[in-house]
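Shown here: the complex without one of its protein chains, the others still in place.
In this document, chain identifiers A and B correspond to the written order of the chains, with residue numbering beginning at 1 in each.
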Amino acid sequence: MLLLVLDLLGIAVFAVSGALLAVRQRFDIVGVLVLATLTGLGGGWIRDVLIGVAPPTSLEDWRYLTVPVACGLVAFWFHPALERVDRPVIVFDAFGLGLFGVAGALKAAEHGAGPVAAAILGMVTCIGGGIIRDVLAGRAPVVLTTGELYAIPALAGSAVAAAGFEVGLPTVAVAIPAAALTIGWRLLAIWRGWKAPLPKSS
Amino acid sequence: MLLLVLDLLGIAVFAVSGALLAVRQRFDIVGVLVLATLTGLGGGWIRDVLIGVAPPTSLEDWRYLTVPVACGLVAFWFHPALERVDRPVIVFDAFGLGLFGVAGALKAAEHGAGPVAAAILGMVTCIGGGIIRDVLAGRAPVVLTTGELYAIPALAGSAVAAAGFEVGLPTVAVAIPAAALTIGWRLLAIWRGWKAPLPKSS
Partner (left out) sequence: MLLLVLDLLGIAVFAVSGALLAVRQRFDIVGVLVLATLTGLGGGWIRDVLIGVAPPTSLEDWRYLTVPVACGLVAFWFHPALERVDRPVIVFDAFGLGLFGVAGALKAAEHGAGPVAAAILGMVTCIGGGIIRDVLAGRAPVVLTTGELYAIPALAGSAVAAAGFEVGLPTVAVAIPAAALTIGWRLLAIWRGWKAPLPKSS
């Protein structure tokens, strides 16, 4: 139950980021709802397609579909207010990141992915939606270009979860420290201004 | 038989729009054919991947592959003439929209998707190809940004079809009114200039 709430909260944060970008790029109502939905659920859909879960779980569950649509409608009407709540959103987003990565890695492992593939698919669950959002909005994918420490903490948590599953630890014992690693690393990176390296100019 | 002809006609209209955009963006012959094919068939491929039909049906059927390739070749050589037949194409496109959405929703439902997922997948069948086309051609997806009433009538028809399937009505009794809803709404929107709302500027 708590997990479901956290999961939906993570989806909501992602969906709002998609909807706000769509509003800024002057998408219409369809574009805002589609971008909110793809940003919130797209990473999980890519993961489900790659592990052969068809149709993707969240496409079948009205609770998972309602959240991004509601977020999209709120953003469509109240975007000026939403643009002002950056700080708390960054913290929710870190929790969503931890949860998505670990849940994604464990789901992949349960469907037969090996530990390396499961770790990668956990990261894909986290960053897939944002990449779809940025491609459709016509900008360089934020998660690949800004040096923000985002995909790396997600991969770390996913890898811990996948490794724990591989050696047979109980899910809870694996999921909590794995998610904590992602969330802690991400929050520390924001707080201390840590960045991933950029290539040297040639 | 009639259904097949209508289906191929819908694909042809989509394929021509992809091929003409490719010509305008100075794609080469490969690009024109690839864009024609992805625009004509890509929405159905995304649907098939999401419901676990592999390989996608239209990738296995030479009739479905021949149409976009032929359209691409015609557009490659005769694009100045094709650019001039906008009006009739908009009507064919509305028929293709109704057909694609309903057929897509019913196919998804037959492969085990629930009614909500089936309705969404019907819409995906309609708009997926055009979104791929626009992303590859480097422009904002028309279906998400122009306020054209396109995805919404498609979703409405798909939803009716999916609901009818869910309650066990015979396919024909479901498909005809569902497609008529999409086609009628779309044609009315063009004729009366109805638009989907855009976000207010902040």
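One rule holds for everything that comes next: a residue touches a chain if its C-beta (ideal position, glycine included) is under 8 Å from a C-beta of that chain, and two chains touch if they have at least 3 such contacts.
Everything numeric here is computed off the predicted structure, so don't read it as measured data.
J.: If the hidden chain were put back, which of A:Cys71, A:Ala94 or A:Ala151 would touch it?
T.: Checking each option in A:Cys71, A:Ala94 or A:Ala151, the one touching the absent chain turns out to be A:Ala151.
J.: Would you mind spotting which of A:Leu59, A:Ala105 or A:Leu121 touches the chain that isn't drawn?
T.: Missing-chain contact among the listed residues: A:Leu121.
J.: Touching the left-out chain: which of B:Ile11, B:Val67, B:Leu136 or B:Leu149?
T.: Checking the options B:Ile11, B:Val67, B:Leu136 or B:Leu149, the one contacting the hidden chain is B:Leu136.
J.: For review purposes, identify every residue of chain A that touches the missing chain, sorted by number.
T.: Listed in rising order, the touching residues are 49-52, 108, 112-114, 116-117, 120-121, 131, 135, 138-141, 143-148, 150-152, 195-199, 202.
J.: Counting contacts across the full complex, list the positions on chain B that touch the omitted chain.
T.: 22-23, 25-32, 34-35, 45, 49, 52, 54-56, 59-60, 62, 65, 76, 79-80, 83, 135-138
Just so it is clear, only the chains that are shown with their structure count from here on.
J.: From the C-alpha centre of chain A to that of chain B, how far is it in Å?
T.: Centre separation, chain A to chain B: 29 Å.
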